[in-house]
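One structure, as structure tokens, below. Some questions next.
In this view, the complex is presented without one of its protein chains, the others remaining in place.
A and B are the chain letters, set down in written order, and residue numbers restart from 1 in every chain.
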Amino acid sequence: MLSQLWAIVQRDLLSEWRAREVVIGMLVMALLTLLVFNFAFDLTGAQRVASGSGAFWVAVVFATLLGFGRATALERQEGAWEGLLLSPVERPVIFLAKLVSMLSFVVVVEAVALVVMAVLFGLPVFRSGVLVVLALGTLGLCTLGTLFSVMTAQAKAREVLLPALLFPLAIPVVISAVRGTVLELSGFSAEAAPWKSLLGGFVVLFFSLSLVTFGAVAEE
Amino acid sequence: MTVRQRGVDWLAVLGGASFVLVALSVAMIFVYAPADATQGDVQRLFYLHLPAAWLAYLSFFIIFVSSIAYLLRGRPLWDRLARSAAELGFIFTTLVLLTGSIWGRPIWGTWWTWDARLTTTLILWFIYLGYFLLRSYVSDPERGARYAAVLGIVGFVDIPIIHMSVRWWRTLHPQPIVVRSEGPAMPTEMLVTMLVTLVAFCVLYVFLLWVKYRIETARDEVLALRAAVEG
Partner (left out) sequence: MTRPPTETGTSDPYLEVEGLVKRYGWKTALAGVSFAVYPGECFLVLGPNGAGKSTLLRLLAGVVRPSAGRIAWFGRDAMPVPLDVRARLGVVMHRTMLDPELSVQENLHYFARLYRVSEAASRIREVVVLLGIEERLHERVRQLSRGYQQRVALARALLHRPSVLLLDEPDTGLDQASRRRLVALVREHCAHGGAVIMTTHAQELGIEVATKAVYLERGRVLWSARDAGELREALAGSASLVAV
């Protein structure tokens, strides 16, 4: 099971390493979002912790959406997805593999975005608390994203459908991640704790729910 | 399935009952119940607002249960039930938001406030919207039904979490000054009116759900017939 999971993840990463069609697009999206936010709100002024955290998460969410859309579209082009569905791999393993692949793409994007935040806006982003919030938020977002990107991949107007499904359901993640990041950046680690537990609970709940329901979704 | 049934036509009985009850509650709202001491006549909207909110969430609960049943059993009846409940739920959610806004304007001084319950209801409205989009954009209805069932389950589980996160988010933010009329207990007339309206709406809801379910059944039959003729 683990070897199958690793085989899928390895293929996804190798394929992306050669084509660079997903991560580059996500990066451009994330950086441009930060840039635009810099003009919309002053990300260097007194409010920079609050606006910076918001800008960062909006950038991550947009990039993630774009990445999911692109990755699923690419995988369906030559029928690689069909090949995966045909194979004797447990459906939860497919879900896990897709989640891990997408997580690794998002982490690359986040790493770059964090550096940008640290350098351009002078925010102390490389704190363990911030990174914990980041990890949990990303996990929550990608869990829902993996489930819904599979459902929307074959649909008409999938570019509309994926955000329409993902945004409302991901609101707890976005709220907790932004609030948690703001509090961690301002040094209020204790106040950030409930947000982290909310994120943790969200991740556990929807991770298990996705594993159970993925079988109903993983079909052409 | 035949539309005409032998013996008592329970659907007609239910329809009649809901008509009478709704008429009664309208009369009670405007005649029997007194005007609110602080809010005046606007408060009468509340009699509509509360049952609508309750039914909006009840609908999603029905979707949740029938979605689980559909994924486990795969019988089309569960999908029809979910479809029916979704449309009613969407209508009632819209009603909640509208009445809430109309009520909020004179009382809170604004059409909209990011109050936790209001915000959660707005998100619920968007989830319903996504639910319909999903069904209409997935070309194979059987697959669409399965996807919608997954969304119904995930969405329902998410709603309390959404509510919790929005509430925390509000309490950690400056809140608009809102007059909460928790004050003295509701006069008996108001309470009775409220209860009658609630019962009336519930009966109406069952009636509408039943009718909608029949429409969905008929729709499936038409599809099957069309498939038999043209396919």
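Heads up, the rule we're going with is that a residue touches a chain if its C-beta (ideal position, glycine included) is under 8 Å from a C-beta of that chain, and two chains touch if they have at least 3 such contacts.
The structure displayed is predicted, hence computed values, not measured ones.
Visitor: Among the chains included here, which ones are touched by the excluded chain in the whole complex?
Guide: So, spelled out: the chain left out of view touches A, B.
Visitor: From the list A:L86, A:A118, A:A157 or A:A193, pick the residue that touches the absent chain.
Guide: A:L86
Visitor: Could I get the residues of subunit A that touch the absent chain, sorted low to high?
Guide: Within subunit A, the residues that touch the unshown chain are 3-4, 7-8, 10-11, 14-15, 18-19, 77-80, 82-90, 219-220.
Visitor: By the contact definition given up top, give the residues of subunit B that touch the hidden chain.
Guide: 139-142, 223-224, 226-228, 230-231
Criterion: only the chains that are shown with their structure count from here on.
Visitor: Approximately how many whole Å separate the CA-defined centres of subunit A and subunit B?
Guide: Here subunit A and subunit B have centroids separated by 32 Å.
Visitor: In the complex formed with subunit B, which residues of subunit A make contact?
Guide: 144, 147, 151-152, 154-158, 160-161, 164-165, 167-169, 171-172, 175-176, 179, 194-195, 198, 201-202, 205-206, 209-210, 213, 216-217, 219
Visitor: Touching residues of subunit B toward subunit A in the complex: what are they?
Guide: By the definition above, subunit B touches subunit A via 71, 123, 126-127, 129-130, 133-134, 137-139, 143, 146-147, 149-151, 153-155, 157-158, 161-162, 164-166, 168-169, 172.
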